[in-house]
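Of the protein chains in this complex, all but one are displayed in their positions.
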Amino acid sequence: MASTQSGNAAAHFAERVGRAWLAGLAGLGYCGSLVVESLYWLFLGPRVKQTVRVGAVFAQMMEIGIGAIPIVALLGAAIGAMLAIQGIYSLSIFGAESRVVFGIALSMTREFAPLITGILVAGRSGSALAARLGIMTINQEIDALTVMGINPVRYLVVPAFIALVVMVPALTFLSNVVGLWAGGLYVGIELDMSMAAYVDQTIETLSVDDLMHGIWKSLIFAVLITVIGVANGASVTGGAEGVGRVTTRAVVQSIMAIVVTDMIFAFVATR
Amino acid sequence: MDTSPEPAESVKVLEVENLVAQYGERIILDGVSLDVHEGEIMIIMGGSGSGKSTLLRHLMGLERRASGTIRMLGQDTAALTGQEKLELHKRIGVAFQGGALFSSMTVGENIMLPLQEHTDLDLRTMEIMARMKLEVVDLAGFEDLMPSELSGGMIKRAAFARAIVMDPKILFCDEPSAGLDPVVASALDDLILRMRDALGMSIVVVTHELDSAFKIADRMTVLDAGRILFIGTPDELRAEQSERIQNLLHRRTEEETGDPEEYLRRLLGERLDKEGHP
Partner (left out) sequence: MNHEVTEEGKAIVVALEGDVDLSSSPDARKILLECVRKGRPVIVDMAGVSYIDSSGVASLVESLQGARKAGCEFALAAISEPALRVLHLARLDTVFTIHESREAALAELG
């Protein structure tokens, strides 16, 4: 009797794990098909006279990109200064403070700029995307689009997708510039190094590959933020409370996806 | 536009055969068949949980069915390619229960949206068309307001205007009079009748309001627990003797039958094991 019961429990557990896996796979499949569908409308939509709205793309770019400039700049500067402070402190143990420029240049461009920008945009725009789609789903606005013969992916998702894919790398670049500059300011004060010398050393240290490593990563983050935001927004149930829930979930999942992807990317790229 | 000289009654714009719908294991619609003719107002009635909303979602092409066929304007909706489906959707209009107006656009922009997406008309022509539809629904002069500035009845009327802006062949209305005061609700009923008479469209209305249903219906379909209980004219429905129909018409809820012991156990939250012991 007892053995069959524990057998049942094991079977039950296995079933739940299996279901969770299936749900996860279905979610991944949905995200994948979303990317494919977005690309379809972007490149093949004009052929069937179903173009992506240019106005909406620019509106989204303003919202996602231009609107985020102050906060990205502020965070970039803070991270740059933080890297300088921390770098000088740790390197002083070996008496190698002057090597801090390498550390700042490489960490900022390869890791911190894309990571911080990605997390910030996930919190700012990924959540907004999920909330907007969630509210539209609940108000039957998505259904209304569908029955009007207007594809919701083309009409709503693609503009946000393009805007994110363009703006996240652009913001990452901005974050690089501001972060390196702020790091330079601190290094200048602490180590009495001129800005010109700092810039020279930074340029000497950095290769185009380092810069692109970060930019490519930020592009992937943009795709992750879009699909996770959309998938959560579209799956909303349960009224206004549900919108709050999916919005939170979109942010948490995006940040998780960004950090894990970043780790995998760093691992693969340094092999 | 096809202008076949046949009598209007003979053309079926919508044919549903043996439609089965299920969510997971639960069967929501169980073999539903019905036709809607050209120029006809068909009312779909039923209590909550009868499956009437699900049926409407299937008719609008928003759900995937388990089995059965839906032919709309002569085309099997399951056999359509994406492009053909889009063409079909241009010829149907839907007035959603909550209006489903896009909250980021003005009323006028909402109404013009289908035109902007699907036609090459001049902007001026589109504006005039949108204003004409607003006239039809008695919302003249409201085109520059945002949906959030409208009352519930106005939102429904604006949704009507958007639904008919492309002069659809079939118009679907989901609970047009729900949540409205009787005067506004009655005005909406008149509007539905006028639109049918003037534009010759077929109109499918899902409602649970009996008065409104009897006022506008050419034929009525009564759904119960996913099956069709009755299809016929309002007069036929009134004359129908079956107890369930009479209960529905006189707003009686069916009496719970069952044994008092069972009822007590339900209240106490006790469950029986497989052998029937508490």
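Chains: A and B, in written order; residue numbering restarts at 1 for each.
We take it that a residue touches a chain if its C-beta (ideal position, glycine included) is under 8 Å from a C-beta of that chain, and two chains touch if they have at least 3 such contacts.
Bear in mind the structure is a predicted one, so any value in this text is a computation, not a measurement.
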Practice problem: Would you list the chains present here that the left-out chain is in contact with? | Solution: B
Exercise. Out of B:V11, B:L62, B:L80 or B:L121, point to the residue that touches the absent chain in the complete complex.
Key: B:L121
Practice problem: Using the definition of touch stated at the top, determine which of B:R194, B:R238 or B:R266 touches the missing chain. | Solution: B:R194
Quiz prompt | Given B:L113, B:M129, B:L180 or B:I228, the one touching the chain that is not displayed | solution = B:M129
Quiz item: For chain B, which residues touch the unseen chain?
Solution: 1, 3, 115, 118-122, 124-126, 128-129, 132-133, 135-136, 165-167, 194-195, 197-200
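Throughout what follows, only the chains that are shown with their structure count from here on.
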Quiz prompt | Between chain B and chain A, distance of the C-alpha-averaged centres to the nearest whole Å | solution = 42
Self-check item: Contact set on chain B toward chain A in their complex
Solution: 57, 60-62, 83, 85-90, 92, 94, 96-98, 100-103, 113-114, 117-118, 172
Quiz prompt | chain A - residues contacting chain B, complex | solution = 48, 50, 135-136, 139-141, 143-144, 146-151, 155
